[in-house]
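Working notes, structure below.
In this view, the complex is presented without one of its protein chains, the others remaining in place.
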Amino acid sequence: MLGERAHLRVAVLGASGYAGGELVRLLLAHPNVEIAHLAANESAGRALAEIHPHLATSPVGGRVLASLEAASAADEASFAFLSLPHGASAAFAPALLDAGLRVVDLAGDFRLSAAAYPAWYGFEHPAPAWLEKAVYGLPEVFADQIAVASLVANPGCYPTPVVLGLAPLLAAGLIGPGPVVVDGKTGLSGAGRALAEATSYATTEESVRPYRFPMHQHTPEMERVLELASGIPVAISFVPHLVPSVRGVLVTCYAPLASGSTTESLTGCLASAYESAPFVRVLPPGEMVDTKRTRGSNLVELQAVADRRTGTAIVAGALDNLVKGAAGQAVQNMNLMAGFEQTTGLTATAMYP
Amino acid sequence: MLGERAHLRVAVLGASGYAGGELVRLLLAHPNVEIAHLAANESAGRALAEIHPHLATSPVGGRVLASLEAASAADEASFAFLSLPHGASAAFAPALLDAGLRVVDLAGDFRLSAAAYPAWYGFEHPAPAWLEKAVYGLPEVFADQIAVASLVANPGCYPTPVVLGLAPLLAAGLIGPGPVVVDGKTGLSGAGRALAEATSYATTEESVRPYRFPMHQHTPEMERVLELASGIPVAISFVPHLVPSVRGVLVTCYAPLASGSTTESLTGCLASAYESAPFVRVLPPGEMVDTKRTRGSNLVELQAVADRRTGTAIVAGALDNLVKGAAGQAVQNMNLMAGFEQTTGLTATAMYP
Amino acid sequence: MLGERAHLRVAVLGASGYAGGELVRLLLAHPNVEIAHLAANESAGRALAEIHPHLATSPVGGRVLASLEAASAADEASFAFLSLPHGASAAFAPALLDAGLRVVDLAGDFRLSAAAYPAWYGFEHPAPAWLEKAVYGLPEVFADQIAVASLVANPGCYPTPVVLGLAPLLAAGLIGPGPVVVDGKTGLSGAGRALAEATSYATTEESVRPYRFPMHQHTPEMERVLELASGIPVAISFVPHLVPSVRGVLVTCYAPLASGSTTESLTGCLASAYESAPFVRVLPPGEMVDTKRTRGSNLVELQAVADRRTGTAIVAGALDNLVKGAAGQAVQNMNLMAGFEQTTGLTATAMYP
Partner (left out) sequence: MLGERAHLRVAVLGASGYAGGELVRLLLAHPNVEIAHLAANESAGRALAEIHPHLATSPVGGRVLASLEAASAADEASFAFLSLPHGASAAFAPALLDAGLRVVDLAGDFRLSAAAYPAWYGFEHPAPAWLEKAVYGLPEVFADQIAVASLVANPGCYPTPVVLGLAPLLAAGLIGPGPVVVDGKTGLSGAGRALAEATSYATTEESVRPYRFPMHQHTPEMERVLELASGIPVAISFVPHLVPSVRGVLVTCYAPLASGSTTESLTGCLASAYESAPFVRVLPPGEMVDTKRTRGSNLVELQAVADRRTGTAIVAGALDNLVKGAAGQAVQNMNLMAGFEQTTGLTATAMYP
């Protein structure tokens, strides 16, 4: 553990999107971090406050975004968050790593095996050697490996609650074997900042709709990491939906219930798995998860119910997709990598209502 | 078929809730109906416009709501819509039926077998003889029986798209056997008009949350009617969710995919089942259902996808819970019972955006 | 008055935007209209259902949009709605009129004097002769002129409730003289269908913000028509705001209160002005206007309060910007021009909740 005044000089590469803005918001509240480098692609040359007006009065509001260049990032920082579109990260990360920076990648570019990229992301992976060294950045499961990693693949917003909710139950034999259904719901910030009629207010209000199924790229990520975490292979049928909200991911998972499992045994298993996890709240039987209670915080809420009538375990999880589902989890990973307390800079409670 | 000027004198009993208001809205646009009697329980004695200010300028805005009395309803009307809370309908319907009215009940009181009521609704059914005679009012499946029924049980909002989406596939052997998962999402009008912190604006905006599972009363309704419609028993694990919307129900159903079934065969089966159904739109592969496109109309959208990788058939359905999920379907049932074209008064397209 | 079966063959030119879609929705419910021609600019060649999926199951869902050509429109229709962007209507209308069609223009191109266009709309008016002949299509005020007009300028969404609310009070001397403040609030459909970050869901939810003031183009329209309607010149300071809603315009007008005026005298004046106006509801003192109660209907709600403490008359008005603020009012104008009852096809009550 470093002393209280230890400072890490960090770079945010891809600062113009929603996750980039959220990273800056969280890093501004972090006592051991200096935002040393801000860069973007199309927005390079513009002030941060033009891109994120809500940060206008912050200490970095006037900072001009640099172009994406590994060398300048390495000059100014020793740690980098990569928040670029899928595909761009894989191409850019090696130069940063070679320049000696440690990296948390918020894209999906270091989460799967190389073989999976063509089918699920549509590209051949350009850096398979780094891919092998990347650690999956789910701190509640892989903390030790994260602490010493050079490259951490920050998890997707959907896989985070799915893996946290199912892995302990799989490992304990309380659910499975057999296929799992994951039904996801997300707010519109999950669709990113690019313009599209599908994300306009007039199109979205009063609209509930599935999208990009059954080939959403978070499916193989869930399957791979669940097996990694529990040792048990799982096939997942996943349908994500857009609902009229800005933040919030809720997943409802349906798995075969092992005979003898009850709501109490499922809940107890999760509660003991996350006893010392500061950002996981396992709800007592009867209470329902709610995305709104996680908004702006790094919290995940988990809930498990045994539907014994049909032999189904139902596990629901909720989080803020921009915090525990992206920027907050990235900061948590940085804390582990830098030797800070993992809660440093992440103690804000949810904003409610 | 009656002549164009045939008029039916109808009563709406329970006119003060959201479904009651929607019934009045739709009946005002029906060319063969006279709204002859409007009654309510706690709101008796008040003008309709006080209860539903959006109907203030309508021809019935000034009408005073009568008390709930079978005799007065029978004096003024020959057909009744019952829109009372669960439990109240079962107690009240027999008097209406004995007085010679034909009845569509919008509550859940005539949808299950008598044996199921204590467990799922919490009461012993008070009128088991009428329960046996009740016809399930899903016109796309039971039109002939509805036409001659005295008492029609209007379907629940969730069961309507689930049964429409799964029954033809089950009957054709394209899905099953095996357990089915139904993940439901609804807007807040589905929670009714009663006050609760859970339905306030401040609580609901940015909130996605499951509720009342695994014992939601629509579960046995889906199971029973699917078996009735397809001949095949099905066990359903159902989790409903509240999302920040006023109208709209979306269900996502996950069933075992029969070997050989494809997205095309599933879609084709549904398309031919509803070829002549005026209110069912089966989407071509690639297009996604959307609650917003059904808002204010009696339409159901259905979509089927074969996730062959995991052996799962995914069927999604969307409707407006107050129209095809309640008042619109009730009017459709009335049309069949009265010998009108089933689309009469229900041709309005959705209001978009 | 034409017979019940009289049919008017109408064209909708500019069918791809929100107002165009709403025109089609309303015309489909009109018993005396045949939608004979549908045309658009960039969307020409595509099916209506591709552009407006909520109309897919309607009788015109499969119709292919024609290009914008006056000759083809005139071949198929005798009446045209022009729903093109500002500037495009003024350029296109003369050809339609010369071809003998009667025209209702939903843009702002025929609402002001020629001299006002450069400053408020940024173009020299290309058809000043037609501009002189155009009649302002506010049926509650100019019904007689509308009935015989060839070219009707459909009012703006904001000017409609402002003129309806203030003109009778000005004419009666109950308010003014002196400057008037108009504070407007609108939902996002008023911003049109074009893509912009400002209209995305993530940007709009939880956002209240003014826009384009003090030079919004509805300002001179309000001033001009108020003088036309009341004989009294008025200077208006107008600030419109975007609020998180899809439909709905609410205006709150603040005018000098004539001495002696009371809430009762203001309300009474409005009530008697609109005694026989089917689409205007003047609220009794104490009741508050609400955009939601007008949604999907052609209704305007008006409310007047005398703030005698400060000498201010406060007049609030609410409507659905796509119906009474655009397409519904256009159909009402068409009814007057064609000799139909002005309520024909427009009797639907609001959809609530």
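Points worth noting:
The chains carry the letters A, B and C, assigned in the order they are written, with residues numbered from 1 in each.
Everything below uses one rule, namely that contacts are C-beta pairs under 8 Å (C-beta built on N, C-alpha and C of every residue); 3 or more make two chains touch, one makes a residue touch a chain.
Every value quoted in this text rests on a predicted model; they were computed, and no experiment measured them.
If you put the hidden chain back, the residue from B:18, B:92 or B:274 that touches it is B:18. The missing chain, though absent from the display, is touched by one residue of C:266, C:318 or C:336; that residue is C:318. Looking at chain A, the residues touching the absent chain are 18, 21, 25, 28-29, 52-58, 189, 205-206, 246-247, 278, 281, 290, 292-297, 299, 347-353. Contact between chain C and the unshown chain involves residues 179, 181, 183, 185, 187, 202-203, 205-211, 213-214, 235-237, 239, 241, 243-248, 250, 252, 254, 288-292, 295, 303, 305, 307, 309-312, 314, 316, 318, 353. If you put the missing chain back, the residues of chain B touching it would be 18, 188-189, 193, 195-197, 199-206, 244-246.
Simple rule for what comes next: only the chains that are shown with their structure count from here on.
One rotation lays the C-alpha atoms of chain B on chain C, and its angle is 180 degrees to the nearest 5. Between chain A and chain C, the centres computed from C-alpha atoms are 47 Å apart. Each of residues 202-203, 205-206, 244-246 in chain A touches at least two other chains.
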